[in-house]
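In this view, the complex is presented without one of its protein chains, the others remaining in place.
Each chain gets a letter, A and B, in the order it is written, and its residues are counted from 1.
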Amino acid sequence: MAKVLIKGNEAVAEAAIRSGCRYYFGYPITPQTEIAEYMAKKMPKVGGLCLQAESEVAAINMVYGAAASGVRVMTSSSSPGISLKSEGVSYIVGCDLPCVILNVQRGGPGLGGIQPSQSDYYQATKALGHGDMQLFVLAPSSVQEMAQLTADAFGIADKYRMPVLLLADGALGQMMEPVDFDMLHFTPEPEKPWAVNGHGGKRKKNIITSLFLKPEELEANVLERDKKYKTVNENEVRYESYMCDDADIIIVSFGITARISKAAVNDAREKGIKAGLLRPVTLSPFPSEILKKLSDTASAFLSVELNMGQMVNDVKLAVECKKPVYFYGRTGGSLMSSADVLDQIEKIAGGLK
Amino acid sequence: MTNKIILAGFGGQGILFLGKKLAVSGMDKGLNVTWLPSYGPEQRGGTCNCSVILSDNDISSPIIGNPDILVAFNIQSYEKFMPRISSGGILFADSTLIDKRPERDDIKSYFIPATQIANDIGMPKLVNVVMLGYFIKNTDIFTADYIRSAITDSLPASKAELREANGRAFDLGYGYNG
Partner (left out) sequence: MIVYKRPEALSKVSMHYCPGCTHGIVHRLVAEVIDELGIEKDTLGVAPVGCAVFAYNYFECDFIEASHGRAPAVATGIKRTHPDKIVFTYQGDGDLAAIGTAETVHASARGENITIIFINNTNYGMTGGQMAPTTMPGQVTTTSPYGRQKMIQGNPIHVCEMLSTLDGVAYAERVAVNNVKNVRAAKRAIKKAFQNQIDKKGLSIVEVLSTCPTNWGMTPVDALKFVDEKMIPFYPLGVYVDRNAMGGESDDK
């Protein structure tokens, strides 16, 4: 076991390189700039390339080109920069290309702040680009998980030919925690016969495009992609369930706030309140089934987020009005404490009596 | 056991390094640890701080509202963070640069002229190591031997002089009786 103390941002970069990613295109923005710096330092040593683009728009389009040509590639940014990337993301989805994108969220809207936030949940899970589209969204909760989910992201992206978004935040990106890189598991890169990399006189030409001017062709294309999304929804949902089996009150929380919520669950249990935590690891696909199931046994749900209430609506959809769903959040860059979450649990518990 | 430590001062005083040293030592001891720096424009003004949490439990948030221990290297940090030390907590402060004393009687205060001591041995950059020695003496998180060798052993053998200077700075801090 060889643990190293490393920043979340750097853990992503290192895990990406270990996953066989040799190309990184990005643009500096706080609080994720360490990734570009790490890549710039390490990529030349492994025969890779880190290119600082003129903008996030250019960076995502470089990723588009690289992904189309069949290599493992990634970019990263923080909230305002991710908005700029949305154009390219939509094209990448429309062309069914694999790539990895990291959003180290900061507070918004606009230039906002630079402190941790989860206020891009809607953007990540509903609308990171125009069109009928869905991303695969993973939400790490520790630096070790930042590394493992990065490795997983490359495998998922290749398997389903779709972009995978890692949704982290300023705290996870900036904090150092022990990481054991030897514990990581990787997915080998598959053959990519569809890639635009020169037909070599051995096959027909490959075309990568998202343009379908005939409505029936575009509809067929979107329907075909929707089948893929259904497969993903059936097979790839991930979550951590903590003390949910006998819980009256289930907190739903992802990323950094899930850790805080877990501490609150422990504190609540000590006070005799049966609390539990359901932590979605995939935000898209969302763990609706398990939430629906838990709504048979639990009395109430509490969504804890660093925003004004975004994921809570997915929880409500999953629970189908069978049980009350509450929300507690902070925004603008402030984090709640576990005592704050415990207060909310106690309030709900009081109401249940 | 959980220790929430904020270290704060000017850039160049080795604050982030000192924080990392504590975090790595905790990690090597098998503790859960987090280290979180201040970032963005805040660090451009020349001030700098980091939050270190050492715990044998899961660490929920890396952000520290109320530290158990504050290590302050300048007056700005002292004024910003001293009032936030939790009751029963500990203050370490560089008395060369901080001429105030807390009016709180619910915290323990340890003052050491760390900058002066480091300057006296001609190694002004080792102010953080002087402070570390003093910190270790007055807390029971790590043993002195463990941390002293963590500091010196992290330097290559080729830098014997620097090793020796670090060891000396540590000893001076450890042996200080204010």
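Following the convention adopted for this analysis, contacts are C-beta pairs under 8 Å (C-beta built on N, C-alpha and C of every residue); 3 or more make two chains touch, one makes a residue touch a chain.
No experiment lies behind these values; they were computed from the predicted model shown.
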| item | value |
| --- | --- |
| Left-out chain, listing which of the shown chains it touches | A |
| Hidden-chain contact residue, picked from the options A:41, A:199, A:230 or A:271 | A:199 |
| Contact partner of the left-out chain, one of A:5, A:39 or A:71 | A:71 |
| Which of A:211, A:308, A:339 or A:352 contacts the chain that the document leaves out | A:211 |
| Hidden partner chain, residues of subunit A it touches | 22-23, 25, 44, 49, 51, 53-55, 57-59, 61-69, 71, 73, 87-88, 91, 95, 196-202, 205-211 |
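Please note the rule applied: only the chains that are shown with their structure count from here on.
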| item | value |
| --- | --- |
| Interchain centroid distance [CA atoms averaged], subunit A/subunit B, Å | 35 |
| Partner subunit A, residues of subunit B touching it in the complex | 20, 23-24, 27, 32-37, 39-41, 58-63, 65 |
| Contacting residues of subunit A [partner subunit B, same complex] | 3, 5, 30-31, 114, 116, 170-171, 174-178, 256, 259-260, 262-263, 335, 337-338 |
